[in-house]
Structure formats: structure tokens, C-alpha cells
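First comes the structure, then the notes that go with it.
One protein chain is absent from this view; the other protein chains keep their places.
The chains carry the letters A and B, assigned in the order they are written, with residues numbered from 1 in each.
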Amino acid sequence: MGELRTEEMLLNVGPQHPSTHGVFRLVVKVDGETITECIPVIGYLHRGTEKLAEDLTYTQIIPYTDRLDYLASMLNNYALVQAVEELMDIKVPERAEYIRVIVMELNRIASHLVWWGTGLLDLGAISPFLFAFRDREYIVDMLNEISGGRLTYNYMRVGGVKWDAPAGWVDKVRKFVPYFREKIKEYHTLVTGNEIFVARVKGLGIYDAQTAIDYGLTGPNLRGSNFKYDLRKNAPYSIYDRFEFEIPTGETGDVYDRYMVRMEELEQSLNILEQAVASFPEEGEIMAKVPKVLRGPKDAEVYTRMEASKGELGVHIVSNGKDKPYRLKLRRPSFVNLQILPDILTGRSMADIPPIFGAIDIVLGEVDA
Amino acid sequence: MWGTGFFKGLGFTLKMLTEKKVTHKYPDEPYIMPDRFRGIQHFEPDKCIVCNQCVRVCPTGCINLVGKANPDPEKKGKVIDTYDINFEICILCDLCTEVCPTEAIVMTNNFELATYSRDYLMKDLKWLSENNKNVREENH
Partner (left out) sequence: MFGILDQQFSWLNFTILALAAVALLLVVLLFVMYAIYFERKVIGWMQLRKGPNRTGPWGLFQTVADVLKLLIKEDVVPKKVDRFLFLIAPIISFTPSFMVIAAIPFTENLYFTDINVGLLYYGAISSLSITGILLGGWASNNKYSIMGGMRSVAQMISYEVPLIMSFLGIVLMTGSLNLRDIVHAQIDSGIWFIFPQFIGFVVFLIAGNAELNRTPFDLPEAENELVAGYFVEYSGFRFAFFMLTEYVYTFALSSLMVTLFLGGWDAPFGLTFIPPIVWFALKFLLLVFYLFWARATFPRVKIQQLMEFAWKGLIPVALFNVMLTAVLKTLGIF
């Protein structure tokens, strides 16, 4: 039989495509269903946050950070205030630190839940999404109660937090922990053991730790390739050194491992929450003494980093003594993590786009800043 | 064993069939927000001292206000003349209400802003002062 002549076809996946979650475009060259080349095109959501920040005072930048990774605004808030606090050498009161850790871990869980739900939705399983959002709703309600926002919290301030925890709030968190432990088990029943799911993600999108490091991957994407690296442990910030928790890692670095790492992280966040709630200080200040106008020192530079839900979120501030940064640079984990996509997609089939893409877990607000 | 996952999953969804539903009947039953919720601002013209702090702190620059001399010649200072917030760009970040020294501008728990035209999103002094339901109690 003579060889069949096939033709390559250029396919635009996105920017408006159900599985790109936002405005992300992927130009793929396909031969049948096999991807021979792929180029991610980003920037549809670019708002120039870094440039805008040069014209904003430090307090004014905080609501802008909400809109980077809008699934984990608390963590973004923290990344910025942490940098400013370091710049100006501000010591944050203990109670504020506790509240911060609690809201950050809650938000991390919420962010992972969205990833879990939408990731599976992309694989055609429609129910997990609803279960994830039911439980996320509890978290969002709690965060709403403490900060007044459901998605964009604008909660942290340089030197502390905006509000104290309302009466009974900490108890709610306490009750949430065992509740959610049960739910994670349900998630595993519904999804993790499912043979179709396992068949679709095992052995897919493999890269080893060295490749991951070369690409600068962080967060679960790196830990999935069996590399124990988590800033909460490796370079503890806030009061993370007081809590005991594990850093889950995967073995082979495939999509399944990244999935398991994130699922395990949910548990670990619950552990942190449990400890933080148990040792929550009865009373105390929630704001440090800070000057009314926040002015950075002259000719100073800081770079701070923290473990956001997607990976290492770094903030670099150059200050020239004004109340506005001279330059703000954000190291956005989603953006960096996305770079490996062409590498692991090439040679796979069209049907592998959703799981591979989903396992990187990006948020376009953060990719495009 | 291969195959048990299917049945576990099927069993789980079957169990959920009779579970309590979590849907909120939103437009029929109002969605009650906690007190701190940041909704659309309420403005009280009498309290405003035209200090311009809210304008300066607003990160998106969506507040526009004009003051005028106090009509009562005995008193010094200014009173507010016009006060507009452009809700096309307001991000409800809470900074203006946080900074206002007299609580002239405060948040409410109302969040329904949808309209048929962008023009309606330009809220003026009158509208903002009439938006006086569900005003937030705790503002700082």
C-alpha cells in the first residue's frame, strides 16, 4: 500500500476556546491529531500592572495585586506588602501575622479547588467542578466576612491587615478543617480512583527535575518532578516556621503526580490552618505603627518572594525615596510556568492539551499582568 | 482492582442524588452579604468637608468632586457641590471609604450594578446619597 499523503493543519486554539480559561491562545500545528508544533500567544489580558504601579502609592498598588492571580488574591496581597515591609523595615504584630497565614492558606485551598474543578471539567467530568465550587463557597464566604470581598480582597495593608477577625470567625475556620478533610476523601472517591482519569493522565507531560529547574518552574509543577522545594520551608517568611507540615512531592513528574501533589497540598494547608487556629493569639494589635504616608528609603532595592498557590511569587521594588515605587517588578509564577508548555505538548495529541495545560495551572491575569 | 473506581464514582454520585441541594435562590431570595461587604458607596453631602483625600487615594481615579464656598458666610471652609463616581472603572477597593475622615463616603452592601447602558454607571451626588440602604456599620 502506498503511503498516505497527510497534510499539516494550523489550528488556533483560543483566545476564545472553552478550555483555555480566559484569553489564552495556542497556535498548534497538527498532523491528524498529533501536535507537531505549538506556540502559546499571550498578552490578551495585559494591563500594564507594573507600569501602572509606578504611578501609585504603595497602598494603592494593593488592590491591583488582587487582579493578578485573581483566584488567590490574598497571596498576591501578601507578596506586595511583604516587599514593602521589608523595604521600610516594618515589624508586623503577631496577631496580624496569624490572620495573614490563615487567610492565605484558605485562599490557597480555594485556588487549588478551582484548579481541580476546572481541570476535570476539561477532561469531560462535569461534576467535580460543582463539588469544588460548593466547598470553595465556604471559603469565599469566610474571606468575604473578614475582608468584605469575595474575590478581590484588598485585605492586607503594609504593617498588618485591614480588619480584625470578626467574632466567631476563627471558630468557623476551626470547623472548616475537619469538614474539608472529609470532602477531600470524597474527591478521591469520585475522581482519583477512576480508571479513565488515571489512564488519561498517567505518563503524560513528563519532565524531570532538571528540566523543571532549567525552565524556572516552581510550585507544584516543580514538586511534581520530585524536587522538594517550597519557600514556606526553604526560606520561611511570615510565621511559617512555627508550623509543622510536609512538602508533598511526586515521583515521575507526569500530570498525575502534579495532580497528587496539589491534592496533598490541600491536606497540608489544612494542617497549617489547624495549628494556626489552635495557637491563635487571644488579642493583640493588627496593625504596626506605620507613618501616614508610606515613603520608601532613598536608593533602596528589595526582592522578596513567597510561595503562592501557583509557585514562587517574587516582588522586586526599586525605591527612590518617594511614596511610589520607582520600579516594580513582579515574578509571576504562572508566566514562568507556562514556558514549558510547548516542550511537553509537542508530539502529543490534541486530546492531551486539556490535561497537560490544566496541570500547569495558570491564571491569565497573572500571566499577562 | 481495575474497575472498582468506576463503581465507587457511580456510587458517590448516586448518593449525592438525595443530598441537600446547595443552590441559592438568588433573585427570588436576596443574597445577604456580611456587614463588611464592599458594595456601592453611599455618600452623605452634609458630612463632607471637601478635603479631597478620597480623590487622591483612589487608585483608578474614578471620583470627581467639586466644592464650593460655604453659603453660610459665618462659616469657613467649603461644602460639596458635585460628587461623581464612575462605576465603569471603580474597583470597589474600599480605599476611599477607609481614608475619609468624616465618613461622608461609606460602603453599602448593595451590589447590583447591572444596567443596560454605560451611561447609567456614572453615579452622581444625588444617586449616591439616595443609595442609603444597607449602609455598612463598621467603616474603619
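The working rule: a contact is a pair of C-beta atoms (placed from the backbone, for glycine too) under 8 Å apart; a residue touches a chain by one contact, two chains touch by 3 or more.
The shown structure was predicted, so the numbers you read here are calculated from the model rather than taken from an experiment.
Between the chain not shown and the residues A:Ile39, A:Leu151, A:Val293 or A:Ala351, the one that touches is A:Ala351. Screening A:Tyr64, A:Tyr78, A:Tyr98 or A:Phe131 against the full complex identifies A:Phe131 as the residue touching the chain left out.
One chain is missing from the display, and on chain A it is touched by residues 9, 11, 17-19, 33, 120-127, 130-131, 134, 190-191, 194, 196-197, 199-200, 349-354.
Where chain B meets the missing chain, the touching residues are 6, 9-10, 12-14, 16-23.
By definition in this document, only the chains that are shown with their structure count from here on.
Contacts from chain A toward chain B in the complex involve residues 56-57, 59-64, 66-67, 127, 134, 137, 141, 144-149, 152, 154, 162-163, 166, 186, 189-191, 193-198.
Residue ranges of chain B in contact with chain A, taken from their complex: 2-6, 8-9, 12-13, 16, 22, 33-34, 36-38, 57, 59, 91-95, 98, 107, 138.
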